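Let's look at chain A:
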Amino acid sequence: MNIHTYEKFWLIGAMVLIVAFIATVTYGAAGLGIAMVDDEGGTIAPDEIGDHDKFGDPGVHQVGENEYDVYVHAYTFGYSPDTIEIPENSEVTFYVTSSDVTHSFTVVGTNVNTMVIPGEIAEITAQFDEPEEYGILCNEYCGFGHHDMEAELHVVPETEFDLTELAVDAPDEVDTDDQAQVTASVTNGMLEDLDTTVTLEIGNETVEEDVTVAGDSSEDVTFAVDASTLGDGDHDWTVTVDDYTESDQLTVGTDDDGDSDDGDTTEEE
Partner candidate 1 sequence: MSSATEQTEADTSHEIGHDEYDPIGTLTLIGLYFVVLVLMWFYTYFIEFLGNDPTVIGSVVTAGGIV
Partner candidate 2 sequence: MRVSKAGLMVLLAFVVPLTVELRTVLAWFNVELTVLESVLVGLAVIAAIVVWATRPPKDEPSAASQ
């Protein structure tokens, strides 16, 4: 078989191109550390998602000094959580699974992009250096509302980021000669200790207590308020921890006896 000299040139050129393309991609993988989503994430049956200790309550978890895990549940037609907040300068690993059909988890304008296949957990890690607000969309057709499927990823300055949760347990009513117990549970999802102040404002009074919540745990702070100092009537109260507040109303001096119902309120940011 004789091949014309010019075609031989081109054959060599073509092989150079092919090898160069493979070499570029290999450089991206080995030199720059770009990894493909693979089978590291493991599998999960769709009906196990609700009971899973992380996917059951999807969200952000700190796992190292600047490392976070984000569990995301994709479904027709949305993501839970629908807004993900992470700090700048962090290495974030997303774990994404689907409870129904195939979706994608695609952070718009970035190379953070994976298919989300029911039964599979997609695990992808990326470094977020700058504060930025990204959109997240589904780029795999998933049904009639596919185009409505979106979420947001907020990369916030480190100083604005925490994983604090506040829950307050307080009675709705208390007798005039009794004490009202207001208990604030402060949960710290970060690994570092959280030094903060719990403030209760009730009526005209303000009570503060400093608290240190160890990493990945919670602390209760209980304020005992003498109902007599508040006087009969309705009193608004507010518990504040950093940017988180809880408010409700306490009624003093009703004639009803017996235990009043506790009003439980919980809020996450």
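A word on the picks: all candidates are chains of the complex that A comes from, given by their letters.
The working rule: a contact is a pair of C-beta atoms (placed from the backbone, for glycine too) under 8 Å apart; a residue touches a chain by one contact, two chains touch by 3 or more; residues count from 1.
Quick caveat, the model's predicted, so the values are computed rather than measured.
Asks: Since the rest of 1 or 2 are in the complex but keep clear of chain A, which one touches it?
Replies: Result: candidate 1 touches chain A.
Asks: Could you pull out which chain A residues touch candidate 1 in their complex?
Replies: Those in contact with candidate 1 are residues 2-7, 9-10, 13, 17, 20-21, 24, 26, 28-30, 32-38, 40, 67, 91, 93, 107, 109-114, 123-129.
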